[in-house]
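Every protein chain except one is present and positioned as in the full complex.
Here is chain A:
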């Protein structure tokens, strides 16, 4: 039986994928793989987050997590909005500045070199610090170079819901929320160099309860800071708003049930060499945890943020958004993939179609697994055969998608993919909704195979226009639409 995982494709992305001739022309011109990004959709996604701020009456800022995509078109288009950007390296900071972000709209996060700290302080970015040692180093740089006071956020960690121990694995990042003595000391010692702007957390989880505990914890720390005569402004709740990649929840439920059955040996394998994605069979029982991103998630993006703000603080018994508003705090968020939902597609050319071992069909594309890093991020979705919706498709065909490296591990996805029509060499396979983390996130130049170029595509009236990513600027388009 066919186990489709149809990708959720909407709006301009759907319309773009129907421009078969345009897509073929672009791949002919720029080669395979080819990244297409949709800057206008990013603007729409930012607005959805802004709407949640308005609904909850919360001031604040949305900082796009730059690491989700390195596209210049996306970052420049973002600079033309009122959003901010979260940069996690010196290179990203330079890229953001060059794209048009003034320093006050930039937040520096993650591990930071001294150069990174210096430039962030120089241009007036907010420095989101992971430790008191980082704050000390930053203060030293400010003093040594005669820089004005730097706005800092203190990233906290180790929150627990009331009455419960959460058995999280240790995180590299953040100051323990239950031992803030060293933080207060550093802020007091360097009050001429460091301007405490607020508190932050970033939890690597899809779970709301942990984020509720963290936001409540930050509100309490905010209160303690006020009591100490500090004047923090904001709480930064990080990212993790997620994307719903699949069109049908029932397909995801069915596929995960079938994976369980296959791992137990009750049905044939669904994956290359019976890969269990974290599940394994021990004496006829399933063990382990499914190590996949929950590809079907009804609550994601701005709606997830709205739900979090509407959730009640267990100990303060009030919606968290109301508590933040009443405390006169601002809300900062750092969405990554949620702002890139429906913003892009990777196009690949089919190079070979042949029978594989056991009767499965193998399709090799002119790309490798690092060009379309779905497998690396644990996301399963079906590619779209460009022009494959021609009538009379005689499928479905179960196929494995192979990359073009001479490595056994180079599979675009380990999952057996079902296609309604069998492609031929030269056909295009499109991997939709890949703008967030899946476009050459870790691509390199092994065996001198080409890495993808990036094209920005946008509508002009009834037409589709495009240009090279590095040549895209919002200037003319903004003037034209005014």
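Going forward, contacts are C-beta pairs under 8 Å (C-beta built on N, C-alpha and C of every residue); 3 or more make two chains touch, one makes a residue touch a chain; residues count from 1.
Here, contacts and distances are computed from a predicted model.
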**Q.** Chain not displayed: protein name in its UniProt record ("NAD(P)/FAD-dependent oxidoreductase", "Cysteine synthase", "Acetyl-CoA acetyltransferase" or "ABC transporter permease")
**A.** "Cysteine synthase"
(Q) Among A:20, A:287 or A:459, exactly one should touch the missing chain; which is it? (A) A:287
(Q) From the list A:256, A:271 or A:368, pick the residue that touches the absent chain. (A) A:256
(Q) One chain isn't shown here. Among A:22, A:123, A:147 or A:206, which residue touches it? (A) A:206
**Q.** Selected residue (touches chain absent from view) among A:31, A:278 or A:420
**A.** A:278
Q | For chain A, residues in touch with the removed chain | A | 57, 59, 161, 163-169, 203-207, 209-210, 219, 222-223, 226-227, 239-240, 242, 249, 253, 256-257, 260, 264, 278, 285-289, 291-294, 314, 316, 318, 322-323, 325-328, 376-378
